[in-house]
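Notes follow the structure.
Left out: one protein chain. Kept in place: all the others.
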Amino acid sequence: MSAVLTPARLDEALRLLAENPAALAMAGATDLLVRRRGAIPGHEPVLLSLAHVAELQGITEEAAFLAIGAATPFSRIIADPLVHRYAPLLVQAAQTIGGPAIRNMATLGGNICTASPAGDSLPPLYLLDARIELASPAGERALPIAAFILGPGRTALEQGELVTRILLPKAPRFPRERFIKTGRRKALAISVTSFAGRARLDQDGRIAEIRMAWGSVGPTVVRLPALETELVGAPVHAATVERVGLAVHQGVAPISDLRASAGYRRLVAANLATQFVEALGG
Amino acid sequence: MKVRFELNEAPMEIDVAPDRRVVDLLREDLRLTGTKEGCGTGECGACTILVNGQTRLSCLMVAAQLDGARVTTVEGLAATTAGATIQRAFVEEGAVQCGFCIPGMEMAALALLRQGDAPGRECIREGLSGNLCRCTGYTKIVDAVERAGRDLHAGREEQ
Partner (left out) sequence: MSPREPLQVGRPEIRYDAAAKAAGTEPYAADLYPENLLWAGVVRAGVASGRLRSVETEAALAVPGVVRVLTAADVPGPNRHGIIHRDTPVLVDGRVRHAGDAVALVIAETHAALRQAIGRVRAEIEPLPAVFDPEAALGEDAPLVHEERPGNILLAAEIRKGAADQALAGCEVVVEGEFSTPMQAHIFLETENGVARLEGDGTVSMTVSSQSPFRDRFEVGAALDIPYDRIRIVAPSLGGGFGGKDGATVQCLLALAALHAGGRPVKMHWQREESMAAGYKRHPCRTRYRLGADRDGTLRALYCSLLYDTGAYAHLGGEVMELGMEHAGGPYRIPHVLIEGRCVYTNNPVAGAMRAFGVCQVAFAMESMLDQLAQRLGMDPLELRLRNTLVDGDVNCAGLPLTTSTGMVGCLEMLRDHPLWRERQAWKDGAPPHARRGVGLAAVFNAAGYGGKVRDAAIAKVELNPDGRIAIHNAVADMGQGNACGFVQMAGSILGQDADQLELRQPDTATAYPSGSASAGRTTYTFGNALIKACEELRQRLINRAGLLLFLDDDCDLRLVPGKVIHPPTDREVPLSRLAAFMPREDRVCISQFVAPVCRQVPDTATGFFIGFPHVIFAYGAHLARIEVDLRTGLIRIDDYVAATDGGAVLNPCLFDQQIQGGVAQGIGYALMEEVERREGCIQSESLATYLIPTAVDVPDILSCRLSGNEATGPFGLKGVGEVAMNGPLPAVANAVADACGIRLRRAPFTPERVLLALEEQA
């Protein structure tokens, strides 16, 4: 048996965390309690439940960005009109996470802190230039998501620090935004490869701006900035599509595991990207 | 710790280890064994309950998280119009075989049907996609939820 701390305010949560440095921060618990299952009873660390911390809940609009509380569950994100307006890509991704009950429990902050290569919310957050706001008794700071996530299960979160909000800059929408997840079945499956893409074309139908990100094909989300730059000005035709496929095939670095082989992931990563680019023309 | 919550419309106070899994609290401590455990890792949905009207997996919740919450389990279903309608539809449409997934399915169905209009089959399948059934192939479960949705919708129209 271990204690469960249930602070109602952020300062209280930070104080409790300072007093219990071994405490595990718990939001939706969908990942944490599964991992804890294997633990030998009697040695479990204290749990710090963040579900009732008011500052970590909900979605607010500020002048320059949309702020999503770290302990906001995905079902709330999916239902929120502000997220639909400013970050439809995140809505698309959130809809593919777990089943309905999991989406009522699992939170955006939890998905980020778990830092799984397969985290479904991550590719959209990279494309949306999300910043991760952190708080500790010493103060606040914010990091770009790419700087926050360091590797599988590793983040820049320091001892005594909590993720408080995810900040999404309000930027003009892209006419084409698409998230695609592939798994071994249609629902309730951990991603084998995921893809997020945003693009706009110029008046001549050439690519004006394109951003792409892949999940589950590297230790963290994979971006191919050189390809994105190279594609600016390219017409949407077969040669471009082929170029994209080749570049992705070479650019991603997946591993083989129980869910799929590296080779398959590479193929699908390329196919999802070419499908996205091809569809820009249609 | 003392955990106070509302359980199936009645106040409940229980002295329990704060990190006790809610599924164990319900089944073993309160003998509400209608809530089932099929996997313990949030993959099967057999332990689905409603917390403040939303589906939750009671195998991935600890007792302390219930404090102050409003909890509905399958034992509280029949007391509500929607719950009784869903149960009747499951029985009459032949949606029940071994029955071990059924309480969780019904909770998921209740949450889905509370969202409003009578949903179509695709929407029902999405709504039940977190609940595994190994006996039925889902066809008759979808039939049951579809019918419950229609019955509830018709009931609302009449009022």
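In this document, chain identifiers A and B correspond to the written order of the chains, with residue numbering beginning at 1 in each.
Throughout what follows, contacts are C-beta pairs under 8 Å (C-beta built on N, C-alpha and C of every residue); 3 or more make two chains touch, one makes a residue touch a chain.
The structure displayed is predicted, hence computed values, not measured ones.
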{"item": "Option touching the unshown chain, where B:Leu25, B:Leu57, B:Leu77 or B:Leu110 are the choices", "value": "B:Leu77"}
{"item": "Hidden partner chain, touching residue among A:Leu16, A:Leu82, A:Ala146 or A:Ala187", "value": "A:Ala187"}
{"item": "Hidden partner interface residues of chain A, rising order", "value": "1, 34, 40-42, 99, 182, 184-190, 192, 258-261, 263-264, 267-268, 271-272, 275"}
{"item": "Missing-partner contacts on chain B, residue numbers", "value": "24, 27-28, 31-41, 43-44, 46, 73-75, 77-78, 87, 90-92, 94, 96-103, 106, 121, 124-126, 128-142"}
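The rule is simple: only the chains that are shown with their structure count from here on.
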{"item": "Between chain B and chain A, distance of the C-alpha-averaged centres to the nearest whole Å", "value": "29"}
{"item": "Of chain B, residues touching chain A in the complex", "value": "1, 17-21, 40-43, 45, 48, 54-57, 59-65, 67, 108, 111-112, 126-127, 129-131"}
{"item": "Residue ranges of chain A in contact with chain B within the complex", "value": "1-4, 6, 29-30, 33-34, 37, 44, 47, 49, 51, 75, 98-102, 104-105, 186-188"}
